[in-house]
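In this view, the complex is presented without one of its protein chains, the others remaining in place.
Entry: chain A
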Amino acid sequence: MAEIRFEGVDKHYGKVEAIKNLNFVCEDKDFFAILGPSGCGKSSTLRMLAGLEDITSGSLYIGGRRVNDVKPSERNVAMSFENFGLYPHFTVYENLAYPLTVKKMNKADIREKVLVIAQEMQLTSILNYMPGSLSNGQKQRVSIARALVRNPDVTIMDEPLSHLDAELRGYMRHKIKHTHRALGLTTVYVTHDQVEAMTMADKILIMNHGVIQQLGTPDEVYFNPANEFVAGFIGTPQMNFIACSIQSEGTAVSLINPYGLKVVLSDEQKHMLGGHAGPVKLGVRPHNIQMFTEKTSGRLMTGEVYIVEPLGETNIITIKVGDIQIKAETEPSFKPKLNDTVYFDISSDKCHLFDGNTGKAFF
């Protein structure tokens, strides 16, 4: 069992509060991603888990054992570092063998374990190389292999793919996910790349400014973001946020903005909005905006084409509505010219609504 539990954990660096009141649980055998922009405290969280940083206050449990004062070597966690952290004067074989040598395992067992993991990570042919002569992709695979070689309770990965090129990143994503399943690991994975988190993780913890924003499955954080930050961080192209005000006409409630935007809310949405009357932000993902070149029905809003970004299977079109810009994802056949007038529609069942002041999601 290697359930990880953070209970009210704070981390201060001098006067800087890097992490405030962190509470979460990572279940045994989960692939748990911690996602956030640079400086959000995700690496500090990870380093506290590994034991490389002290915990200022609060408690950290691994498998039910409080490990605040337990040395990294006694936590049975393995870590793969962003900068690989390989031993430069050891060969790849010696790098992989080191965690086992430290445990005083006998040589034959070490050799067998290293060869198996090397085969798994396709390192067999480079076992006698020095790290200095490897490519980044190979170094990263060595680093991950070294983390996996000793059956750790928890495997920690700190942005392992950030130094790789796009193609290799895709390959390694699948490799890591497969290894996680095959070996039945509990993996904590830190990244600033939402694609990595979405594609690999069972659970995603999103952090910003040292505070948890949301914890959920990839579907949950994508379809039901807890606040504006999460909604904006997950998904590419980014969700559109449009400042609106609430207008009530009889029983109907709609969102309007000065540029002719109008979205009528459903009964359920009205209920979720409660009696809120202050400023709000409408959030809508680019592929939920329908675009037309001609005005066909009375409900459509008008904008001017600002940028067209063809991606092959879709086009990303940025339109200007007054002084705001809205991105829409359309069929590749829809190719308006710059400065054309286009018409668009936002269906209310596909949009999100956030409090204009706090950013908290209504739905």
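Everything below uses one rule, namely that a contact is a pair of C-beta atoms (placed from the backbone, for glycine too) under 8 Å apart; a residue touches a chain by one contact, two chains touch by 3 or more; residues count from 1.
Operating definition for what follows: contacts and distances are computed from a predicted model.
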Undepicted complex member, UniProt protein name, chosen from "Response regulator", "ABC transporter permease", "Gluconate 2-dehydrogenase subunit 3" or "Ion-translocating oxidoreductase complex subunit C": "ABC transporter permease"
Touch with the omitted chain, as defined above, among A:N21, A:N68 or A:T124: A:T124
Residue of A:I4, A:L86 or A:L134 touching the missing chain in the full complex: A:L86
Hidden partner interface residues of chain A, rising order: 50-52, 71-74, 77-79, 81, 83-89, 91, 93, 98-99, 102-103, 111-113, 115-116, 118-120, 124-125, 127-128, 130, 146, 150, 156
